[in-house]
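Left out: one protein chain. Kept in place: all the others.
On to subunit A.
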Amino acid sequence: MNDAHAKLRGVKRIYRGVGKQPPTHALGPVDLDLKRGEFLSVVGPSGCGKSTLLDVLAGLARPDEGTIEFEGKLVQGEVPDGIGVVFQEDSSFPWLTVRENAGFALARAGMAPAEIKERVDATLSFMGLASFAESYPVQLSGGMRQRLCIARTLVTRPRLLLLDEPFGALDQQTRLLMGDELLRLWRETGATVLLITHALDEAAMLSDRVAVMSARPGVILDLVETDWPRDRDSRIVSEPSFGAVTARLWSTLRGESMKSMATQ
């Protein structure tokens, strides 16, 4: 028996062209098993289909071929309960306060206000946003807004957390610290995490396994196990084995990035 938390088999995605444009084969075929509780990163050159992979895995888009299973059930054009998504772009709602943003999904799901408040307070302080609860997103920095988007997803207590380049817009130091927060969050929630990133060092530092994708149409070229301890943090970048992991990732990715650059 396969006890994978999520299972992708032969997943392909082809965007139909608008008007006379030809269709774009963006992804696949991809086969991938996410183990329950693991931290898996996906790296690949830009435009290789990483966001597309997240969309079909989350159920936001249907694959054109292949199947996706989450907790043993088929994912079909609808986001299953238990999956939480944080998007590449800032998607906080500017007309709501930080607190209202964070409680948005719970309120729509009909949870009692007292319970929402309890969960939101806990999550906001976990994400370091407690003192901004009554602020509006425009009053926050980019990093804080991204933390708000993570908080908004975390309050639903997802068992599988999908993150699409959540730190893409942040500077290097903030990224490292956010990485540490993400590790802490992963340890404390016990969730399975799939992180999409284009940053090799980020993938190498955070993950149990790193999937390396080819240039478009993205397929998985290599799956690298890191063997890091569960209570790791960003200081792992100074370990000698860290260099070995990034070197292996780069040796696969280098050629793909060159192909990707040539076609863009």
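Heads up, the rule we're going with is that a residue touches a chain if its C-beta (ideal position, glycine included) is under 8 Å from a C-beta of that chain, and two chains touch if they have at least 3 such contacts; residues count from 1.
We take it that contacts and distances are computed from a predicted model.
Of the names listed as "Succinate dehydrogenase/fumarate reductase iron-sulfur subunit", "Pyridine nucleotide-disulfide oxidoreductase", "Transcription regulator PadR N-terminal domain-containing protein" or "ABC transporter permease", the one that matches the UniProt record for the absent chain is "ABC transporter permease".
Touch with the chain that is not drawn comes from one residue among A:74, A:109, A:223 or A:258, which is A:109. Across the entire complex, the residue among A:96, A:144, A:221 or A:237 in touch with the chain not shown is A:96. Screening A:65, A:81, A:225 or A:239 against the full complex identifies A:81 as the residue touching the chain left out. Among A:60, A:75, A:210 or A:245, only A:60 touches the chain that is left out of the view.
Remark: the residues of subunit A touching the chain excluded from display are 58, 60, 78-79, 81, 83-85, 87, 89-91, 93-96, 104-105, 108-109, 136, 138-139, 149, 152-153, 156.
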